[in-house]
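Step one of this worksheet: look at the structure below.
Every protein chain except one is present and positioned as in the full complex.
Now for chain A:
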Amino acid sequence: MAETILHAKRPEGIVADWSSDQRAFKRISWGKAMMWIFLLSDTFVFSIFLLGYMSARNSTQSEWPDTDKVFSLHVGGVELPLLLIAIMTFILISSSGTMAMAVRCGYARARRPTAALMALTALLGASFVGMQAFEWAKLISEGVRPWSNPFGAPQFGASFFMITGFHGTHVSFGVLFLIIIAAKIWRGEFDRPGRTWLKSGAGDYEAVEIMGLYWHFVDLVWVFIFAFFYLW
């Protein structure tokens, strides 16, 4: 027992943690550890999508479409490059901020602020998905298909739909789970005793943090998509 405490206080206890019996991730609940491991696997999925996009773009003989022009918006007679994408980026960062605040309120056991902030996060996430749907509709109406497009290299469409589609799906599922957890918190289910699939007892708000991990990850993936797909 004394050993466990000793290791917990030493950062270099990583070898001790991993070589110990029963659990490697000490002081971390299984729910949080599992979410992190799921996110690690998701990291590989998105990495491989981005690598596939890089390979397609690197190996094509035709000119890659200019994202500045493809994703521009006309506002008041001026053509602004990547405007919608920039707005989407800011919306997702805002939602990440509100989610971080929700996690903080959750650990302070502030029931209604936690639920409200999660609902706001879900709303921002939903508006992100809405803009993505607008973007898809715009590009499809302009003739972009997974196998061809009027702007340049035909591989552009496949990369675009695959990467943004998979990311948008992640956001959509995040919104769904945010709403479920926010509703449960608002109704006070997290303050009642007893174990459910989301809590181990009264006042156990860790599910908010685990939800937050997923949500921040979705934002994290967008950072990479924004840099490599839209800006590059």
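The definition used in the following text is that contacts are C-beta pairs under 8 Å (C-beta built on N, C-alpha and C of every residue); 3 or more make two chains touch, one makes a residue touch a chain; residues count from 1.
In this section, contacts and distances are computed from a predicted model.
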**Study point:** Protein name as given in UniProt for the chain not displayed, "Cobalt ABC transporter permease", "Anti-sigma-W factor RsiW", "3-hydroxy-3-methylglutaryl CoA synthase" or "Cytochrome C oxidase subunit IV family protein"
**Key:** "Cytochrome C oxidase subunit IV family protein"
Study note, to complete from the structure: From A:F151, A:F190 or A:F217, the answer for touching the chain not displayed is A:F217
Practice item. Quick one: say which of A:V70, A:M101 or A:L139 touches the chain that got left out. Key: A:M101
Review point. Out of A:A86, A:L123, A:M162 or A:I179, which is the one that touches the chain we can't see?
Key: A:A86
Practice item. For the chain that got dropped from the picture, name the residues of chain A it touches. Key: 1, 4-5, 8, 11-14, 17-18, 24-29, 33, 36-37, 39-40, 43-44, 47-48, 51, 54-56, 58-62, 68, 81-82, 86, 89-90, 93, 96-97, 99-101, 103-104, 107-108, 153-155, 204, 206, 209, 212-213, 216-217, 219-220, 223-224, 226-228, 230-232
